Structure formats: structure tokens, C-alpha cells
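One chain of protein is taken out of this complex; the other chains stay put.
Lettered A, B and C in written order, each chain numbered from 1.
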Amino acid sequence: MAEENNDKMQEVPTNRVEAFSDGVFAIAITLLILQIKLPAGKIFGDTSLRSHLLKLWPEYFTYCFSFLTIGIYWANHHYIFKFYARTDHTFLVLNLFFLMSVSFLPFPTAVLGEYITDLSHKETAVTFYALGIYLPAFFWCMIWLYASYKGRLIDNKLDKNFVRYLTWLYLISNALYLSSIIISLFSPIASVVITVVLTLLFMLPPKNPRYQDA
Amino acid sequence: MAEENNDKMQEVPTNRVEAFSDGVFAIAITLLILQIKLPAGKIFGDTSLRSHLLKLWPEYFTYCFSFLTIGIYWANHHYIFKFYARTDHTFLVLNLFFLMSVSFLPFPTAVLGEYITDLSHKETAVTFYALGIYLPAFFWCMIWLYASYKGRLIDNKLDKNFVRYLTWLYLISNALYLSSIIISLFSPIASVVITVVLTLLFMLPPKNPRYQDA
Amino acid sequence: MAEENNDKMQEVPTNRVEAFSDGVFAIAITLLILQIKLPAGKIFGDTSLRSHLLKLWPEYFTYCFSFLTIGIYWANHHYIFKFYARTDHTFLVLNLFFLMSVSFLPFPTAVLGEYITDLSHKETAVTFYALGIYLPAFFWCMIWLYASYKGRLIDNKLDKNFVRYLTWLYLISNALYLSSIIISLFSPIASVVITVVLTLLFMLPPKNPRYQDA
Partner (left out) sequence: MAEENNDKMQEVPTNRVEAFSDGVFAIAITLLILQIKLPAGKIFGDTSLRSHLLKLWPEYFTYCFSFLTIGIYWANHHYIFKFYARTDHTFLVLNLFFLMSVSFLPFPTAVLGEYITDLSHKETAVTFYALGIYLPAFFWCMIWLYASYKGRLIDNKLDKNFVRYLTWLYLISNALYLSSIIISLFSPIASVVITVVLTLLFMLPPKNPRYQDA
């Protein structure tokens, strides 16, 4: 019975974790809009509202980009949770750290939106944003490595080669996100390009899972 | 088995997409209130709090109107999701763009609320709001066109004429929302009237779906 | 089949309305905290942080009170949705207006918290808050009257006397909330007391529903 309790009682079932994560995704994605602000106080004189709204283009861009990033994480979270057969305490804590880094995204997004057109601070803003984009990728990879190590928490009917494929996919994209932080120290533009391209790659349909022959 | 995986595994089921979209609707609709603000700092002297609260009428109006707009999208989202039998990756990405434009609404709402009574900036504020209202309608229509094209993702028991009816309904209302952007450049008031009337039309009960004779 | 479609397809089922409403309740209740703010900028000199935090007592009070109010609406929403057997379009629109008035609450809460201790603006702040508390009660009552009129949407096994009891309960509490707006024009304190007592009454367990003898 202790064994059964272990399974039935101790840990939160995967669908509960998905539901809570969905909530955090939905809120973090919607909070992004609060970072776009008009200058405080009314606009007077000859500066027009139109030019103010147009000058906010970096904020629109970062809004869209962070929105897509979180949306892709949401879709991938559902994709990968089909492979997790059970949870344990460490898994829950790692998922919490992942959600923490997703919820953090609105802040670097605001920083990038405000300073990407600022010559003297552009570099720092891009590095900070690259870091903000890297953190969820890092914890995502940690969750996968922990859960897939010796098949700890994943569906044991999954094909070994498919598991290996995902491991390499996440490790390599991690390395690329990490490299874009380093590149941002030398060329902010190159770093932005790498990050955008990587994210667009993740917008492609994920690979169909393969199962062992029954 | 690959075929079956395709159906069963690769894409997020429609009810998950609905649940996530519901979350975004609920949050975007509730965040609207954060755009109504008292002037920073205490009010002193002879300007009364009452006149301050009364002067906020444009913000109350835009709050109510954007709230109804998002609420109507929510109801219609459930209405139309009954016709989508399955999802695919492009569908998910289009839905994400739709949600992005819904989440964006609090910002043009705040701009309109603050500048609708401002003689020199009124026109820009209305144009920007008309654009903000148009974007969700645009992506809504894109989703429908993509999903209904040759019956790609929709319930294939739906009556062909009913599908055609919805296609025209969305194309025409798109054209009208688009025209209200152009009209706003000449007459802000006329643009606001068109947008309000269009939205009120969508508050009418949607047409009953028709199915092919069994 | 048309008839069946009417039931099955046209309207959002009650549990979807409940889920969306729950989302709005949960967000509106949690956004209340954003209205409590420290003075912008660091505190210097001899004014201590402690006295600042203590001086915020009206904001803590209004936070707690509005939180309880929304929480009670949440519990009562579930209580009453057991009596609604189906929805129709008017019902959905009325529920949307109800949610709009619930989501509006953080704003009068912030106004009351900031001006309740301000001698010259206290009266206006209390009237505005009493109005903010009245609005959800008004739409709540409208939903009930619409749904219960000639048993339009309610469970037809409900005992007639029990239905009549709820009708009177909501009409009377509406009248009392309305009267507290009028009283606030003469005595802010009396108005606050009436509102608090009314809300505390709604914290009492709701009456057990009665059904017709089978």
C-alpha cells in the first residue's frame, strides 16, 4: 500500500502541473502589454501623439517577440508533457524554476524595448534580454535531462533514438542561446538575429514522437 | 501507427487551445481596469475629487467598450471552436497571433481614453484604436479562412452554405473594420460610431449552425 | 434536429461561463494588491518607512474588504449557478456586464484607500466606492430576474417559494446597497458601516435550496 500511495498520493499529477503552468503562461504573456507605456502626463505643443506612438516601435517589436516566445513555450510544454509519465518532487521544483524564468521575461522585454534604440545602453539591454531568453531554455533542458535520465519519469514506450534526438536538440539550442549572450557583448545586432532565428526555428512543427515497436 | 500518432500526438487538442485562449481573454479583459488611473499624488486646493472622477468619463467609456469587445470575442471563440474538428501547427500559430492582438487592446484603449477629448490628438487616438480593434478581427478571419479552406480543419458535417455564410460574414466585417480606420483619418466621430455599431451587431446572437442532412 | 442544435450548439454551456467567470474573479481579486503603493522614490530623512507603512492602513482595509467582497461573489456565483439549467444570449451579455462591474472594483477601491482619510474628499471617495459595490449587486439581480422570470433558465425542479425567497433577497439587498450610496452623501461613515454589515451578512452560509416534492 505504501508503494501505491507513493504513486497515487505523494506527487501532483502531470495534468495539474500542466494546468498551473498554463495559468502562468497565460498571465505572463498578457502582462507583457503593461510594459508599453505612453509618456506620463499629457502631450502638449508640437510633438504629436502620432510621432510618440511611432517612436514606440521597439516596444511593439519586443512585445510581439516575447509574446511569440512564451506562446511557443506553451505549445512545446504541451508537446513534451505527453512524454512525461509521472512527476516527482525534484521535477516539480525544476518546473517551478522554469516558470519563474518565464514570468521574469516581461522585465528584460521592457528593458530591451526602452533601450534598444539608445546608443550608449543598447549593448547592455541586448545582453540582458539574451540572458532573459536563455534562462527558460536552460531550465527546460534541465527538466528534460532530469526526467529522461535512465528513463526516470518519461513514458518508457518512447523510442530510445527519439529520446536521444530530443536530448541533443535541447542541448544544442541551449548552447546557441548561451552563445548569443556572449555574442551580444561584441555585436548586439548579431545577437538579436541569432535569438530571433532560433525562436523562429522553434515555431516549426515539432517532430512526431516515435515509439518502440509493440 | 505514424498516421495515428499524427492525429493523437502531434498537435494540441482543440479544448486545450480553448482553455489557454480563455485564460488570455480573462486576463486581458481584467487588466483593462489598470489603465484607469487617478492623477499621481494627492489632490489639493479647490479642484475636487468629484470633478476628477467625472472627467475620467472617456476612460470609463473605453473601459466598457473594450471589455464588451473582448467578451464578445470570448463568446464567439467558443461558438466557432465547435466547428473546428482538429488543429495543426499553422492553426496554433495563427491563434497565437489572434491572442497577441487581443492582449494588445488595453494599450490603444488607454491611448483613446486619455486623448479622445484632446482636440489636437483626438484623430490619432481614434485611428490607433480603430487599428487595435481591427487586428483581432483580421487574425480571426485568417484563422477561419485557413481552417475552412477545402474543409482543412473544420467539422466536415457542416453544411457548405453555412460555411460560405461565415466566410462572407467575416470578410465583410473585416472590410468594415478596415474602412473605419480609413474613415478615422477624416472623421474620428464617424469612425467611433462605425466601430461601436459593428461591435453591437456582434452582440446579437450568432446564427444557428446548419449541418448536412445525415 | 434544429431544436436539438438550439440546445446543444448555440449557447455556451453553464460550466464554461462559470470557468470564465472564475478566471475573471481570480484575476480581479489578485489585482487589488497593485493598488497599494509606496510613495515613488526612496524615503529619506526622518520620516521612517515604518510610519509610511502604518499610514497605509486605509489601503489595507479597503484591500481586505474588496477581496472579501469579490470572494463572496465567487462563492455565491457557484451557489446560484447550480440553479441555472441553461444559458441564452441575453444571459451571457448580462453576465458579461456583471463581470465588468466586478473587474471595475479595484479602481474605486484605490480611490477609497487614498482619500478616506482626506477630510475634503472623503465624502466623494465613499460615494464612489458605494457605487462601485452597488454595480455588481445590480447586475447580479438583473441576471437572476431575467433567468428566473417564468422559470426561463432555471432548474424547473426548484421550489417556487425558494425562487421567490431569492428574488426578494436580491431585491432587498439591492435597495440597501442603493440606499448606502444616497446615505454617503450625508454621512460617509454611516454608508461605510451599512456596506460592511451587508457584506458580512452575505458571508453567512447561504440558505439550502429547496426542491419540489418529487
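Keep this in mind: contacts are C-beta pairs under 8 Å (C-beta built on N, C-alpha and C of every residue); 3 or more make two chains touch, one makes a residue touch a chain.
All values derive from a computational prediction rather than experimental measurement.
**Q** Of the chains you can see, which ones touch the chain that is left out?
**A** A, C
**Q** Which of these touches the unseen chain: A:49, A:72 or A:110?
**A** If we include the chain that is not displayed, A:110 is the one touching it.
**Q** Looking at the full complex, which residue from A:96, A:145 or A:176 touches the chain that isn't shown here?
**A** Checking the options A:96, A:145 or A:176, the one contacting the hidden chain is A:96.
**Q** Determine and list the chain A residues touching the chain excluded from the picture.
**A** Residue positions of chain A that touch the missing chain: 1-2, 5-6, 9-10, 12, 16, 19-20, 23-24, 27-28, 31, 34, 40, 88-89, 92-93, 96, 99-100, 103-104, 106-107, 110-111, 114-115, 118, 120-121, 124-125, 128.
**Q** Which positions on chain C touch the chain that was left off?
**A** Against the left-out chain, chain C lists 22-23, 25-27, 29-34, 36, 38, 40, 42-43, 48-50, 53, 63-64, 67-68, 71, 74-75, 78-79, 82, 203-206, 208-209, 211, 214.
Note that only the chains that are shown with their structure count from here on.
**Q** Please report the smallest number of touch steps linking chain A to chain C.
**A** 2
**Q** Could you give the separation in Å between the centres of chain A and chain C, each centre being the mean of its C-alpha atoms?
**A** For chain A versus chain C, the centre distance works out to 36 Å.
**Q** Two or more other chains touching the same residue: where does that happen in chain A?
**A** Within chain A, the residues that touch at least two other chains are 27.
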